[in-house]
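Other chains dropped; remaining ones untouched in position.
Chains here go by letter, A and B, matching the order in which they are written, and residues are numbered from 1 within each.
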Amino acid sequence: PDIQSTGDVRKVAINKVGVTNVRYPISLRTPGEGEGNTFLHTVATINMFVSLPHHEKGTHMSRFLEVLNEYHEELCSDTLVEICASMREKLKSQDAFLDLTFPYFIDKKAPVTGQSGKLDFDVRFEIAAGTIDDFIMTLKVPATSLCPCSKEISEYGAHNQRCEMTVKVRIADGVHLWIEELFAMIEKCASTQVFSVLKRPDEKWVTERAYENPKFVEDIVRDMAVTLNADDRIEWYQCFSENFESIHNHNAYAFIENDKREKTD
Amino acid sequence: PDIQSTGDVRKVAINKVGVTNVRYPISLRTPGEGEGNTFLHTVATINMFVSLPHHEKGTHMSRFLEVLNEYHEELCSDTLVEICASMREKLKSQDAFLDLTFPYFIDKKAPVTGQSGKLDFDVRFEIAAGTIDDFIMTLKVPATSLCPCSKEISEYGAHNQRCEMTVKVRIADGVHLWIEELFAMIEKCASTQVFSVLKRPDEKWVTERAYENPKFVEDIVRDMAVTLNADDRIEWYQCFSENFESIHNHNAYAFIENDKREKTD
């Protein structure tokens, strides 16, 4: 007997049911120019859910993995929306949710010597199909913050530290936003950027640049908001920065949320 | 010059600004009976935020820690709402947010031999003061789930595993709900409970009890919902279970949210 298909009498619908913490190789289309391979290979941690109406006893858990295994070596950013639709169909559900988090890499040149190196950061895609079709992209952007107060009050020096700026955006229908574009918009909001390789002249440049450009965590998050407000492709966002203060064993944090569609009137 | 107090021209208000990842010793009042010490000592990881209007440049980060350090060894569950109000006042803000996560312990007797032992689990309090006064409590309740399908189709045995049931509740004004009460309500929703010490007769009891009481992750989360629906002290909840499947390297998951106030009409 297929127990999952028997009825349920509790009259309680389930918002999301499925599998979590599935790791899978995935490739991402990159905005590489010219010919050749423009895909980046990485590994995603994946959650997959569907909704379940109150009268159904259970979902069919193995089908989530079957959908994924159909793609096998070919799981790719191009097909994620299709996969979410496929989950909805194969599991006969009103709503399907596909949630992937993966490390991403961009080639970045050092500011003076131009030496190239890979910078890593985390990206998340949250896709929904059904009642609402949705696509939310989150980036965790590492950078440097330098404290304006510390600079102002000190004879010399200023405390600075790595910070992590998180941006979560809902993109308007029919428009495209590359990870690389959003990354570049956001990393400008800190005191200076981080790099993979810095030779002596590069280190001088980033040190002085940070000192010339002090920012509180409040400044960073406000500059993120101003940047995100100005891009019409972004309908809604949350952004925050967490600064790993070099003078404390705790962090500084600031958070802003904005739903542009609410403000139109 | 006090840079934080200078103005800001970006016209962007900040929803939350403050400190994260502050660890601090804390004591929690427990429903212990009779005389004697009824406080449990543990360690919280704390986030503290206030809102910042668009025209203020920055908040005063050191004041968050000053508020905490005033309480010193005496930080206690009795004073958390007071601390949140104090943050709002000392930082002259419209809104203050206090968020604490800590391990909690209950003494639990083994089901047959009655041997007592401590069971650990995580608790989170999210407190808000200002525009909205709020108190949200989250518990992560460990237990055992046993698969009905595996039991049904197999000649003998059934796969089972540890699961973690998470419940997040908003409590109605003026009522009280002990951690211990909510824990007891929730752990009943799994196939069987987990214990610190199990002697031979206890192990027989929990093994057989789980086999007699198979539950899908969907059943567990629905039973959580039915339980939470029935308690009028709870105005709103989110609940989910994550089952660490013994036959897979990924987890099964189900989630339900219910705002009772929306349903009253």
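In this text, a residue touches a chain if its C-beta (ideal position, glycine included) is under 8 Å from a C-beta of that chain, and two chains touch if they have at least 3 such contacts.
Predicted model, so just to flag it, every value in this text is computed and none were measured.
Colleague: Please state the number of copies in the whole complex; 2 are the ones shown in place.
Modeller: Spelled out: 2 chains shown, and the full complex contains 4 copies.
The working rule: only the chains that are shown with their structure count from here on.
Colleague: With a Cα-based fit, what is the angle in degrees between subunit A and its identical partner subunit B, given to the nearest 5?
Modeller: A turn of 180 degrees brings the C-alpha atoms of subunit A onto subunit B.
Colleague: How many Å are there between the centre of subunit A and the centre of subunit B, using C-alpha atoms for each centre?
Modeller: 26
Colleague: Going by the contact rule at the top, pick out the subunit A residues touching subunit B in the complex.
Modeller: 1, 3-4, 8, 10, 12-22, 47, 49, 52, 57-59, 61, 65, 148-149, 152, 216-219, 221-223, 225-226, 229, 240, 242, 250-257
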